[in-house]
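Below you will find the structure I want to go over with you.
A single protein chain has been removed from this complex, and every other one stays in its place.
This part shows chain A:
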Amino acid sequence: MNGVMDIAIAALILLGGGFVLIGSWGLVRLPSTMERLHGPTKATTLGLGALLLASMLYFQAKLGIWSVHEVLISLFLFITAPISANMIAKVHLHRLRIGAITEPDSIAGPPPRPGEDGAWATYEAPEQKTQASTANT
């Protein structure tokens, strides 16, 4: 294991640990739920990506073979993190609508309304004539 690889792996490990810590710190520190979503879904995922890259380089330097497990894990996480963030934001909006959330608004205020007399797309009932809604009839 030569010096440059050593430094690169150590730097990637430190970067990953730092980003994971920043993501959770944002989860504690930020004032409202919509803002708290940002820390974990972006910073933590990026930090874990750096850690997995470091692990890939480490085992390449140690054993001389490229392993693909890390690529699988990071690909899966990078694909699924936005989906779960979207679902959690939907849950938050719906619970806000039914009045289940009594938390005071942050400095940024509630999320802006979508437009004139419109509702959020997640509030609207599905349209009647689409393929998906006729599947159950």
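Please note the rule applied: a residue touches a chain if its C-beta (ideal position, glycine included) is under 8 Å from a C-beta of that chain, and two chains touch if they have at least 3 such contacts; residues count from 1.
Criterion: contacts and distances are computed from a predicted model.
Comparing "Multiple sugar transport system permease protein", "Amino acid/amide ABC transporter membrane protein 1, HAAT family", "Phosphocarrier protein HPr" or "K+/H+ antiporter subunit F" against the UniProt entry of the hidden chain yields the protein name "K+/H+ antiporter subunit F". Considering the complete assembly, chain A touches the hidden chain via residues 6-7, 9-11, 13-14, 16-18, 20-21, 23-25, 27-28, 33, 36-37, 39-41, 44-45, 47-48, 51-52, 54-55, 58-59, 62-63, 67, 69-70, 72-73, 76-77, 80, 83-84, 87-92, 94-95, 100-103.
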